[in-house]
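All protein chains of the complex are present and in place, except for one that has been dropped.
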Amino acid sequence: MAAREVIVQRAVKEVQDGMNINLGIGMPTLVADALPEGVDVLLQSENGMLGIGPYPVEGTEDADLINAGKETITAAKGASYFDSATSFSMIRGGHIDLAILGGMEVSERGDLANWMIPGKMVKGMGGAMDLVVGAKRVIVIMEHVNKHGESKVKKTCTLPLTGQQVISRLITDLAVFDFTPEGMVLIELLDGHTLEEVTEKTEASFQNGLNKGEAKSRF
Amino acid sequence: MAAREVIVQRAVKEVQDGMNINLGIGMPTLVADALPEGVDVLLQSENGMLGIGPYPVEGTEDADLINAGKETITAAKGASYFDSATSFSMIRGGHIDLAILGGMEVSERGDLANWMIPGKMVKGMGGAMDLVVGAKRVIVIMEHVNKHGESKVKKTCTLPLTGQQVISRLITDLAVFDFTPEGMVLIELLDGHTLEEVTEKTEASFQNGLNKGEAKSRF
Amino acid sequence: MDKVKQSFEEIVKQIPDGASIAVGGFGLSGIPEKLILALVKQGTKDLTIYSNNCGVDDWGLGLLLKEKQIKKIVASYVGENKTFEQQFLNGEIEVELTPQGTLAERLRAGGSGIPAFYTAAGAGTPIAEGKEVRNFDGTDYLLEQGIIADFAFVKGYQADRYGNIVYRHTAQNFNPLCAMAGKVTIAEVEEIVELGTLAPDAIHTPAVFVQHVLKGTDYEKRIEKRTVRSKGGEA
Partner (left out) sequence: MDKVKQSFEEIVKQIPDGASIAVGGFGLSGIPEKLILALVKQGTKDLTIYSNNCGVDDWGLGLLLKEKQIKKIVASYVGENKTFEQQFLNGEIEVELTPQGTLAERLRAGGSGIPAFYTAAGAGTPIAEGKEVRNFDGTDYLLEQGIIADFAFVKGYQADRYGNIVYRHTAQNFNPLCAMAGKVTIAEVEEIVELGTLAPDAIHTPAVFVQHVLKGTDYEKRIEKRTVRSKGGEA
């Protein structure tokens, strides 16, 4: 499987029936399509919607119905629309069970950087800074190394932060880590990757929790 | 005319077409009934309504449709309902053009006391403290003296305050005063009362602005 | 996802002595009658209640007062209730009076992840005592704290099984704000409708704020001040 597919397939296992979920722009959006039939969740969009449905059938796109990525969408049964302040009341107020977000860098403390590359054009953080402090559980999904083969899982983020100590779990194409009061813990190897490979490709220090059952998340 | 009727008749002159108005419980509520035909205003109720209509025809009372005084009411055409936080966004945010409130005491600085008598049972301030700081214009209507003949228009309020320097205009059964950067100014005598009588029955110091045209309100 | 529960008696079993509850309603309008009655029956004690009012002697939160189940109440107006007066004078109940707009905003803030905000309401008055005062642009404001309650009781008109709620007229009042402020929000409604029936553009409380939904029957919906005009005449 391609790296992104491995990540998305693993991420989808985090979704439980009945959850209210916010999916970030890009790879996290793909999680929606990968949800198994019959899993009943409400997908939230920062601009002001709960209950995102599938993309519209061609020809039925509606400019008044878009998600936070500005893509045309549909409404699922039981959906609601509201203003953006109410939307972030949900997000900041801890009413969103799970946020799955992309990352540029993650630190061993659970810091996330995913909004800005110094020297490049400033685009803005959108809702990411609110999501990381507000959602009950923040899962970051990203490829383990960048295109130069350098680890994106760092001792300390070199890029400007989106939030400090905000990540519950990190899912890469190689492994899954939890962030606990005792530090970062490896809890799973993905797709046949080995502990040696993960250790080599990870700048961050982490504990091996592979044989200890599920690590207890800090959050 | 009875004192209350004099006050209400004078207060109604403060209402201009197109205004958004909040009327306090008790005597201020009577202003609504005294509005001339054709004056098009929106009456706001703190619990969460804009566009109060007349009392319901007997037999059509609705427990789900009450004003801030808990009286059954109706909705005027163009009314809207909203939650109490939005209601006070309107009030605190300066979107209400005029609040007409009752008073127990008013000071020459424009302080208002109208919610609590020490030693008596505490009932609570309701929305009064929000209204006095938020409405664009706060007009207090009350009888000039209490039942013992003592002035309710004070140098300093003896009762606990509802708000400090919040009143734009005071209308009593004797006179009308404005609160200006230069102090309290008498601008009208009502119903045949004389300057001498008003001076005698007013503990507060005020300037005589009777022949100076309308005083400029501080607010 | 089906949040509909059947028994008021069962649903309040999760509420322990000493819990805090945000209770919707204004006066007796839009109050969660059935949940209050179930809590009276259960006899849960030492409650902290956030509610604009405290019912009347024999209805609404007044019933919890009568049974001395309330330890503390945060409200803006409690003047309709003689039971309250007695318990207050006897020192049996603690009361924190807060301006109505401040109470509404505190509930919304707590539910919105805002720990505190500034408001001018109450500055320079007795309720400023003990509160931080801060001047912005020449005006004094008080720092007020967001409210998060262990539970919220709200009363809606219609709901679906996801927990989307619409309220009727001024029975909306504090209900959506309490729904936001509750860690566990329990909604009672007059009607449960099929999913997809409520217009998505007109939902007052989106499902995310609600954990349990129950249908109440035989609502009393008492009126405190019945004011009418005669047919064709004046009030």
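Here the chain labels run A, B and C in written order, and each chain numbers its own residues starting at 1.
The rule is short, and it goes like this: a residue touches a chain if its C-beta (ideal position, glycine included) is under 8 Å from a C-beta of that chain, and two chains touch if they have at least 3 such contacts.
Just so it is clear, the model here is predicted, and its values are computed rather than measured.
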| item | value |
| --- | --- |
| Displayed chains contacting the withheld chain | A, B, C |
| Touching the absent chain when the full complex is considered, from C:113, C:163, C:182 or C:206 | C:113 |
| Touching residue (missing chain; options A:42, A:139 or A:161) | A:161 |
| Candidate in contact with the missing chain, chosen from A:27, A:73, A:141 or A:204 | A:73 |
| Contact set of chain B toward the excluded chain (per top definition) | 17-18, 20, 40-42, 44, 50-51, 75, 77-82, 86, 88-96, 133-134 |
| Interface with the undisplayed chain - residues on chain C | 105, 109, 112-120, 136-137, 139, 141, 166-169, 172, 199-202, 204 |
| Touching residues (missing chain, whole complex) on chain A | 33, 45-49, 54-67, 69-73, 75, 81-85, 87-88, 91-92, 111, 116, 121-130, 133-134, 160-164 |
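In this section, only the chains that are shown with their structure count from here on.
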| item | value |
| --- | --- |
| Centre-most chain, if every chain is reduced to its averaged C-alpha atoms | C |
| Between chain B and chain A, distance of the C-alpha-averaged centres to the nearest whole Å | 54 |
| Centroid distance [mean C-alpha coordinates] between chain C and chain B, Å | 28 |
| Chain C residues counted as touching two or more neighbouring chains | 108 |
